[in-house]
Structures are given as C-alpha cells and as structure tokens.
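Note that one protein chain of the assembly has been removed; the remaining protein chains are unaltered in position.
The letters A and B name the chains in turn, as written, and every chain counts its residues from 1.
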Amino acid sequence: MTTRTTLTLVLMDAPYENARTTTALRLLDIAARRGYNVNVFAYEGAVYVPFAKQAPHPNAVHGRDVTEEDHPNPKDWVAAIMAEAERQGGKIDWVQCGLCVDERGAAESIAGTRRGSPADLVKFAEASDNTLVIPTK
Amino acid sequence: MAKKVLQVIETAYRGTLEEQDDTVVWLTQAMKGSGLVTDVMLRGNAVNYPVSAQDASGLAFGERKQTQPPRIHADLTKLLEKGATVYVVRDDVAARGIQMKELIGGLTAVATSEIPGIFAAYDQIWHW
Partner (left out) sequence: MAEYLLIESRDPSETTEVGYFYELATGLAQAGNRVTLFLVQNGVFPARPSVQSHALGRVAVSGVQVLADEFALRERGIAADRLLAGVRPASLEVAVDRLAAGCKAVWH
C-alpha cells in the first residue's frame, strides 16, 4: 500500500504585502491537485491569509465595479485549494498559531482552519515527508 | 527516529519590539520544549543577536511604557542552557565590526565555508 505524500509548509506573511503569499498558495495548490496531504502552520502575519472578514472591492482607477474587478481575497483561494484537496483525496490541515491570532485579533478564519501552537508544528514536521519554511523578511 | 532540524536565522530586528522577542528564537524555544531536536545557526544580521550589550529598554508611546523589552541575547543563553547548539558565522560577525568577546558565552563559531558540512548533519534546514 502506498502512503500518501505529506508535506508541511510554514507561512509567515500577511496577505497583500509581498509575492511570497501567492507563491506559497501556488505550491499548496499543486500539492492539493496531486492529492497530497499538506499541513500548513500559519505563523505571525500569515494568520490573516484565511481571515474570514476579507471582502472584495471595486476599482475606480481601473474603472471596474466590484463584480468586474473580481478582486481576489486569499481566503477564497485557500478555501478553493481545500476543496480541490478533498476532491483529490488529500487533506489540508491548516493550523493558525494561537498567540499570533490573539495579538492580531484574527480569530475569525474560514472553515477548515484551526487554532494551534508550536507543538502542532513539531507534530507536523515529524509526521511529514518534508517541511518548507517560507519566512517573512 | 526524530528528525534533526537546523534553524538558520538571518533576518534580525523584525518586529522584535512589538513581539518583545525574536519570533524565530521564541518558536525554536517552544518547539524544543515540545520535543523537536533542533539547533540554531545565526548568520547575516542575526549575528548581532548574541551581543551582550544590547538594551532595548525605554520605549514609550504617550503614557504607555514598554515593561518587558526584548532581551534576545538572554533568550539565546536560555536556548544554550536547554542543550541547543547555537552556531554563529564568524565571517558575518567580523564583517559587522563585532568582536567575538562582545558576544555571550557558549556559542559555536563557524566559518561560512563550514556551512555545507554543518548542513549535512541535519535532516532538515529551516531558513528564516
């Protein structure tokens, strides 16, 4: 019996601030499409990536209303990746560092994410085939 | 067998006043407490972290004074006391005009050229 590949990603960046968030989600998406299990430890600003209160907006500079602008909210990208993982038989286990959530007031995150601690990252790392830390700068 | 992980810390003084510590040194302490077999390598600007003379006290905004300023060199000493090896890249220390005697005791000074060999001793390298 072949065991499912399991990876762990550690993210630190808040959304909209630099390209690391998008690249991290691209890696996660590829892994999800392959049916891998992926553990995500969202540390520091990354706890805002699945923040439930993100909302789209229009773009007057581009002359687009809210529908036309179709502005990405990373929480929707995360939800879509989780749905893709499920379709492919894998699972995304997204843990939000609890203290990072508290200090930022970021407790409202989308379904499928859960609060955790560094102990979860240790468990993830020990149980995964590999771990990639994507640090903020 | 437990994985052996090297935390390479390069970025320094990022949010340390708000957090009252370095969040990667903090995370390393927490993970070690949870059983991760892990050591630290300080390079780049992070080689300043073990400088003994650091003093971040006195920050205040209006009437709100900071009562627990970061003491990162003390946090590194605690890591050493918990049995972690804390490497410091001596080329980066010298490049910043720091003398080794200005640093806390207990560090393992290494040359940049030794890094590949050190990496070989760890299962994973987490670079911050």
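We take it that a residue touches a chain if its C-beta (ideal position, glycine included) is under 8 Å from a C-beta of that chain, and two chains touch if they have at least 3 such contacts.
In this text, all values refer to a predicted model and were calculated from it rather than measured experimentally.
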Only these shown chains touch the missing one, namely A, B
Listed residues A:I30, A:A80 or A:A107, member touching the removed chain: A:I30
Which subunit A residues would touch the chain omitted from the figure, given the whole complex? 5, 7, 19-20, 23, 26-27, 30-31, 34, 36, 129-135, 137
For subunit B, residues in touch with the removed chain: 8, 10, 43-44, 112-113, 115-117, 119-120, 122-125, 127
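The criterion applied here is as follows: only the chains that are shown with their structure count from here on.
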Report, in whole Å, the distance between the mean C-alpha point of subunit A and the mean C-alpha point of subunit B. 27
Give every residue of subunit A touching subunit B within the complex, in rising order. 10, 43-44, 103, 117-119, 121-122, 125-126, 130-131, 133, 135-137
How about subunit B: which of its residues touch subunit A in the complex? 2-3, 5, 11, 14-15, 19, 23-24, 27, 30-31, 34-36, 124, 126-128
